[in-house]
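Mind looking over this structure? Questions follow.
One protein chain omitted, others in place.
Let's look at chain A:
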Amino acid sequence: MRAAMSLEITPVAGQSEIAILGTLGLTELDQARRRFGNMTFGRQTRLDLSGLQRLDTAGAWLLLTEQDRLRSEGVELTFASIPPHAVPLIETVRAKRARTETTTRPLLTAHELLERLGRRMVSAGAFLRDLLHYLGVFTARLLGALRRPRGFHLTSLVHHCEEVGLRAVPIVALMAFLIGVVLAYQGATQLRPFGAEIFVVELIAISILRELGILLTAIIVAGRTASAFTAAIGSMKMREEIDAMQTLRIDPANALILPRILALVITLPILGLVADLSGLLGGALMSWAELGISPAMFRTRLIEGVEPIHVVVGLVKAPIFALIIGIVGCRAGMQVGHSAESLGRMTSSAVVTAIFAVIVTDALFSILFAQVGL
């Protein structure tokens, strides 16, 4: 129906009168503009609109824009015989259009770039302070709970232990097992030319117990749990549940943050231990298959050649990692605004931040242990 009616813009009497026939709307905009652009106009031009069957706001906008353009070129374009249906439309568009002058955004100057950099730095500082704040909140609530255990949400703690600990066991165990397999296989290939296959046991044990077991566990937990914390707390924040808690004199830090982070601090070392055992198992199986090192020999070699301190060095990092993951996840949740979009953004930023922070901390630990000679 719309497409059937076409647009015709034709000069009627020389250059002083132009008639528009048919439909002038959004789809005819380009055509009409080109037609107007190609025409020559007399100083006083009448635009006869009586043949206009349909006009929409885009069409009215174009007519008024062309009128302005021609006026700046010294041509007075007047609308004549406006059909009754188009009168209120043209008037409305004329009234509203006056306010819509284009404001083009200027290009970034060096000054603004510098300002932006400065703001980034300040917000990075504020971010670190924020993390410290939540560490403080967690510590204060933990001490409060120790002093007054009745206010502690034990059910919640158990629930979160199951969620972040027990349910992560299969994925963590599988991951560590495969890492053990990979290490054994790679080690065997590299050490065989030297006839030093037997050292593969030390290679597997030390790398898994000291570093890989706990680091990879922490990374998996950061991806799994930091995002879950942010999403859970964030959606409560979004629906004003946290505000509701405060009006009911329930402390959100006590009810939401303390049990979550505490559950993580309790379960992450256990998960690390699971990863250590599972990694050793994977390495032992692969050594047996690939190098013919029997499980009994692997065990003897493990007990004689590997100091127990490596296990301690690995697992002592776990509670620190847990704190970092928990604080980053909970803080991101509390930062969620009222839109679903901010929930998504904070969730992904929580995961990235948590993983990054875990790796940085691990590097710091490495330096520390090297310095003290462990």
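Note that in this section a residue touches a chain if its C-beta (ideal position, glycine included) is under 8 Å from a C-beta of that chain, and two chains touch if they have at least 3 such contacts; residues count from 1.
Everything below uses one rule, namely that contacts and distances are computed from a predicted model.
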{"item": "Absent chain [UniProt protein name; select from \"Phenylalanine--tRNA ligase beta subunit\", \"Catalase-related peroxidase\", \"Methionine ABC transporter ATP-binding protein\" or \"Cytochrome aa3 subunit 2\"]", "value": "\"Methionine ABC transporter ATP-binding protein\""}
{"item": "Candidate in contact with the missing chain, chosen from A:37, A:74, A:88 or A:149", "value": "A:88"}
{"item": "Identified contact with the non-displayed chain, of A:25, A:234 or A:283", "value": "A:25"}
{"item": "Selected residue (touches chain absent from view) among A:139, A:300 or A:339", "value": "A:339"}
{"item": "Where the missing chain touches chain A, by residue", "value": "1-2, 25-27, 29-31, 56-58, 61, 65, 85, 88-89, 91-93, 96-97, 99-100, 102, 337-342"}
